[in-house]
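Okay, structure first, notes after.
Our next item is subunit A:
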Amino acid sequence: MSQVPLSWFLVLSALLFALGVAGFLFRRNIITVFMSIELMLNAVNLSFVTFAYQHKDVSGHLFVFFVMVVAAAEAAVGLAIILTVFKNRGTLNIDDISSMKN
Partner candidate 1 sequence: MDVILFLIFAAIALVAAVNVVVQSHPISSAISLIGVMGSLAVLYLLLGAEFIAAAQVIVYAGAVMVLFLFVIMLLNAGTEARQSKSETAHLLGVPALVVFALLLVYFIHQQPESGVHFGGFTGGSAQAVGRALFTTYLLPFEVTSVLILIAIIGAIVLARKEI
Partner candidate 2 sequence: MDPSTAFYVISLIKILLVFAVLMTTLAYLQWVERKVIAHIQVRPGPYFVGPHGLLQPLADVIKLITKEDLLPPYVNKPLYLAAPFIAVSMALLSISVIPFGPEIDVFGYHTYMQLTDLNIGVLFVLAVSSVGVYGVALAGWSSNNKYALLGALRSSAQMISYELPLSLAIAAPLLISNTLSLRKLVETQGGNPAHAGTLWDWNLFHGWQWIGFIVFLIAAFAETNRIPFDLAEAENELVAGFHTEYSSMKFAAFFMAEYANMITVSAMAVLLFLGGWVAPWPAEYGSGLVPVAVFALAGLVAIYHGLHPARRMDRFSLPVVGVIFLMIAAAFLAPFTQSWLLPLFWFCAKTGAILFAFIWVRGTLPRFRYDQLMGFAWKYLFPVAVVNLLLTGLVVALVG
């Protein structure tokens, strides 16, 4: 067997995404939670590239490109927010940051 089944890539993508969700749900450090989001984005990117291969169309790559740009912008702003939160509250524990309630 010299060819990799396409679905393997998609399954890998699904598993990575599920792992990202798990990280988001079960981790308490806000930076790790943020990294889990990046992991989910990467998983989605993999499926984009896989579908681009399947359809022999470069558009999938473009979506990945835009996701990367958005992720970069998101990281910049998100990490700035994390810095500010840490400065004001002295904690990175996401469970302690719940000032939106009350």
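Methods note: a contact is a pair of C-beta atoms (placed from the backbone, for glycine too) under 8 Å apart; a residue touches a chain by one contact, two chains touch by 3 or more; residues count from 1.
Behind the choice of candidates: all candidates are chains of the complex that A comes from, given by their letters.
What you see is a predicted model; the values in this text were computed from it and never measured.
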| item | value |
| --- | --- |
| Touching candidate for subunit A, same complex, options 1 or 2 | 1 |
| Contact footprint of candidate 1 on subunit A as seen in their complex | 1-12, 14-23, 25-29, 31-32, 34-36, 38-39, 42, 45-46, 49-50, 52-54, 56-59, 61-62, 64-66, 68-77, 79-84, 86-87, 92-93, 95 |
